[in-house]
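A single protein chain has been omitted; all remaining protein chains appear in their positions.
Chain IDs A and B follow the sequence of writing; residue 1 opens each chain.
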Amino acid sequence: MALYQDVIMAGFGGQGVMLIGNLLAYAGMNAGLNVTYIPVYGPEMRGGTANCTVVVSDEDIGSPIIQRPKSLIVMNQPSLDKFQPRLEDGGVQVLNSSLVDASQAEARVRTVAVPANDIADKLGNTKMANMVALGAYVRATGVVDLEVVKKSLTSVISAHYSHLIPKNAEALQAGFDHAG
Amino acid sequence: MQADERLALADDEQMAFEVPDVLVDRATHYCPGCHHGIAHRLVAEVLEEMGVVDDTICVASIGCSVFIYNYLAVDSVEAPHGRAPAVATGVKRGRTDKIVFTYQGDGDLASIGLAEVMHAANRGERITIVFVNNTVYGMTGGQMAPTTLIGQKTTTCPGGRCRDREGMPIRMAEIIAGLGGVAYSARASLDSVKNIRAAKKAVRKAFDVQQQGLGFGFVELLSGCPTNWRMDAVKANTRIREEMIPYFPLGVYKDVTEGEGVC
Partner (left out) sequence: MPHNTTDTGTPERIFIKGNEAIAHGALAAGCRCYFGYPITPQNDIPEMMSYALPDAGGEFVQAESEVASANMLLGAAAAGIRALTSSSSPGISLMQEAISYMAGSELPGVIVNMNRGGPGLGDIGPSQGDYFQSVKGGGHGDYKLLVLAPATCQECYDMMVQAFDLAFKYRNPVMVLGDAIVGQMKEPVTPWKPAAVPATEAADWRLEGAKGRKPRLLKSLFLEDGALAGQNRHLQAKYAAMQAEAKAESFLTEDAELIVVAYGSIGRIAKSAIRKLRAQGHKVGLVRPQTLFPFPGPLLRGLAEQGKRFLTIEHNCGQMVEDVRLSIRGIVDSAFYGHMPGEMPGSDDFLAPILDAMGGK
């Protein structure tokens, strides 16, 4: 079958899920694939979590809205409660085990637990937990090459903060390595 | 010399007034004693004197004067009721090198089109508005207008306009003068030769400020509507002097070329 992956990324506002959603989408585009990105919108906005949906495919993409995703990035506990039940059987979820009780992971899905906050802390900034999680996700799904993701950082981090790009690349790598 | 072609002068006669070329030589549909004809002529004379006839776009409004385009030989577009200042904004923003004006009555401008005129004025659109105030809806048959005077009888206030029921008549020249983008706002009257001469100066100024890029130009012309006032033309002129001018004082309410707030 053609290459196809969809993912819902969810967390508290401020955890940077929109940023890594955009980053994955840019990486997909830079890898020559079709991508869609849609932030949470409409009634779901009141759900207590921020989330976005990214679809990556080598054929034209139908729905940008995914009800039963093939994968998840779960940055906090409410997001696990909300999205794990929707995850397709046999799907893959990356859990930020620093904030999420990984023992609640269901056996019907594949779970990659990454203490993203702790790893980011060790790298010098908790805010990079999102990058750690995305690195782990790229390893777990192989949807795009990690190097393409790193190269795409310039697309989502403004020139003013460009000095932070190497650190973020390091965080992506740390998550990728942890998920190995 | 259009006028010379129309009239053969006798030896002892001389031409006192010439008809502007831009004024189309045809009988108007306006009622006897109506002042739209005079207002049209003032606009025509001013456009000719400024030498801008070929660069002018007229925005016609809804009311008796919708047919201004039949009498002024300039490019014209018809606006929905009250929206002429918005349409003029669009024309002017599209062609900033042209002279754009609207010609609106009191129902059109001061009632349904109040938002459009206020905001066009406040933005300082480089347009000119000729506002004809005759205190009544003319085309639809003499209903109460926002400018109808207290006690004035119309078909929708048959007992006379009542302050408690219908509110006070609205004074547009003063309101417009209070808005930031306005370069010129004045009120004149078309009831007498003297006032018509003053009105022409005001119309000219309202176009001059546009041409000079100073801002929004507004001139209110107090006018008679003998048909809907149910009186003859002479009495209508008297009514303007005795009833309208005391409530709608003539004067210049704003003129950025003379310093602000002259009244």
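Assume contacts are C-beta pairs under 8 Å (C-beta built on N, C-alpha and C of every residue); 3 or more make two chains touch, one makes a residue touch a chain.
Computed from a predicted model, the values in this text were never measured in an experiment.
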Visible chains in contact with the missing one: A, B
Listed residues B:23, B:38, B:64 or B:91, member touching the removed chain: B:91
Options B:123, B:153, B:201 or B:241, residue touching the unrepresented chain: B:123
Options A:66, A:123, A:153 or A:171, residue touching the unrepresented chain: A:66
For subunit B, residues in touch with the removed chain: 53-57, 59-60, 66, 69, 72-80, 83, 86-96, 98-99, 115-116, 118-119, 123
Sites on subunit A contacted by the missing partner chain, in the whole complex: 22, 25-26, 29, 34-39, 41-44, 61-68, 155
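As a working rule, only the chains that are shown with their structure count from here on.
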Interchain centroid distance [CA atoms averaged], subunit A/subunit B, Å: 65
